[in-house]
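Note that this complex is displayed minus one protein chain, with the remaining chains in position.
Take a look at chain A:
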Amino acid sequence: MGMRVLRSLEVLKLGVVNYLDALKLQEKLVLDRKSHRIWDTLLSLQHPPTYTVGKRQTVHNLLIPQSELEQIGAELHYTQRGGDITFHGPHQAILYPIISLRDMGIGARSYVEKMELTMIEMAAQYGVKACPGQAGETGVWLGERKIGAIGVRISNGITSHGLAFNIDPDLTYFRHIIPCGIADKEVTSLRRETHSIFPPEEIIQEQLISCFARIFDYDNLIWKEDASVVIDGTE
């Protein structure tokens, strides 16, 4: 066996974070990772009700007028990630890995496959058998029902944005969009697909983080919970 460098992942558990704050944090971390000031970093969080579109700006897949978003308590944001329109909200577990694909020796396709596997393994822990999407339908599915979504940005080989796994979000918010631009498909959640008793949501999020670390082969996890330290840039 050759020498293997220990792979470290810094995990930041952030709780519920406003979309733009999370975006600003990711932009800072991408620059830090690019200049080797930090290791591979994983953000674990949830968002308040938020619709987002990707680089293709497919806002035509939003089915209600933007003026009505405030009434339903949601925001809309334009991003540089891949993928179509989606919804983020409470009780949906989000992971934003800020990692160097170049150091890992993998490309976009392999990265996204591993992100799908992360969510598939997560669902399996509750007896839910999910699959990766067919060609052109990246994500995690149970038949025609989507339980996990992916939208990623890769800049100089560093990732941002990531995955969203539906633990038990309010699925009615998905009625106001054609999710990921794919009509005639439903959105579902772990709560909908199993009668299993759930532990506290924080535990489920930690399980998701562990699935990620296992699939991406990290040896060493460094857990951090004080988000303000990172957001202020005083670290």
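We take it that a residue touches a chain if its C-beta (ideal position, glycine included) is under 8 Å from a C-beta of that chain, and two chains touch if they have at least 3 such contacts; residues count from 1.
Here is the rule we use: contacts and distances are computed from a predicted model.
When the listed names "Protein SCARECROW-like", "Glycosylphosphatidylinositol anchor attachment 1 protein", "Glycine cleavage system H protein" or "alanine transaminase" are checked against UniProt, the chain not shown comes out as "Glycine cleavage system H protein". Considering the full assembly, A:S110 is the residue among A:S110, A:S196 or A:N220 that touches the omitted chain. The hidden chain makes contact, of the residues A:L45, A:A74, A:I154 or A:L190, with A:I154. Contact between chain A and the unshown chain involves residues 54-56, 80-83, 102-112, 135-136, 138-139, 150-157, 217.
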